[in-house]
Structure formats: C-alpha cells, structure tokens
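Let me begin by handing over the structure; questions about it come next.
Right, chain A next:
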Amino acid sequence: MAKMKVDFDRCKGCGLCTTACPKKIVELQTEKLNSKGYYTAVCIDDEKCIGCALCAIMCPDCAITVGGEANG
Partner candidate 1 sequence: MPDFKKPHALTDAVMHYCPGCTHGIVHRLVAEVLDEMDIEGDAIGVCPVGCSVMAYDYFNCDVIEAAHGRAPAVATGVKRANPDKFVFTYQGDGDLAAIGTAEIVHAATRGENITVIFINNTTYGMTGGQMAPTTLPGQITQTTPYGRNPDVEGFPVRVCEMLSQLSGVALAQRVTVIDPKSVNEAKKAIRKGFEFQKNKQGFSIIEVLSTCPTNWGMTPIEALQRVKDEMIPYYPLGVYKEGAIR
Partner candidate 2 sequence: MAEKTLMKGNEALAEAAIRSGCKCFFGYPITPQTEISAYLSKRMPKVGGTFLQAESEVAAINMVYGCASSGIRCMTSSSSPGISLKTEGISYIAGADLPCVIINVQRGGPGLGGIQPSQSDYWQVTHALGHGDFHALVYAPASVQEMADYVSKAFDMADKYRMPAVILADGLLGQMMEPVCFPDTEIKMSDASNKPWATNGHGHKRPHNIVNSLYLKPDQLEDIVRDRFERYEEVKANHSEAVVDYCDDADVVVVAYGSTARLAKSAVEQARKQGIKVGIVRPVTLWPFPVQQIKDACKNAKKVLVVEMSMGQMIDDVKLAIECSKPVHFYGRTGGVIPKPAEILAEIKKLGGNL
C-alpha cells in the first residue's frame, strides 16, 4: 500500500493535512524542529495509511508525496 511521506524541510507545520486524514493518523510532531523552525507533520501509524492522498491535497507546500519513488 502506498504511504504518505512528509518532506521534513519543506513542511511549514500548518496542520492543514491533519484536518483531511480520514484515519486521523496525521499529526504535528513536537520533538524536532526543521531547518525553518517548524514542527512538522508526520504519519503516526504507517500501517493504517490507506494512501488516499487527502493530506497531500490539502498541503499548500507540496511537502507530502504519496506512493511513487518517494516510497520505493
């Protein structure tokens, strides 16, 4: 199954993706700031990700990819 992947340094931590996930598994992590100083979005449970890309559709920064080479 294709999984969502967040580009750590592109993400601005706006959280729009978190509103779109039907499985409620996209959250903003609070442990590591990226190079721009944002806490970024992460998928907290890869197993549950259905690869629907709704998170990516809401991302204003093209920071989320689903499937393809990004996931091997």
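Candidate entries met the following condition: all candidates are chains of the complex that A comes from, given by their letters.
Going forward, contacts are C-beta pairs under 8 Å (C-beta built on N, C-alpha and C of every residue); 3 or more make two chains touch, one makes a residue touch a chain; residues count from 1.
Treat the numbers as computed from the prediction; the structure is a model and nothing was measured.
Undergrad: Which one touches chain A in this complex, out of 1 or 2?
TA: Result for chain A: touching candidate is 1.
Undergrad: Along chain A, where are the residues that touch candidate 1 in the complex?
TA: Going through chain A, the ones touching candidate 1 are 1-2, 10, 12-16, 18-20, 38, 50-54, 56-62, 64-68, 70.
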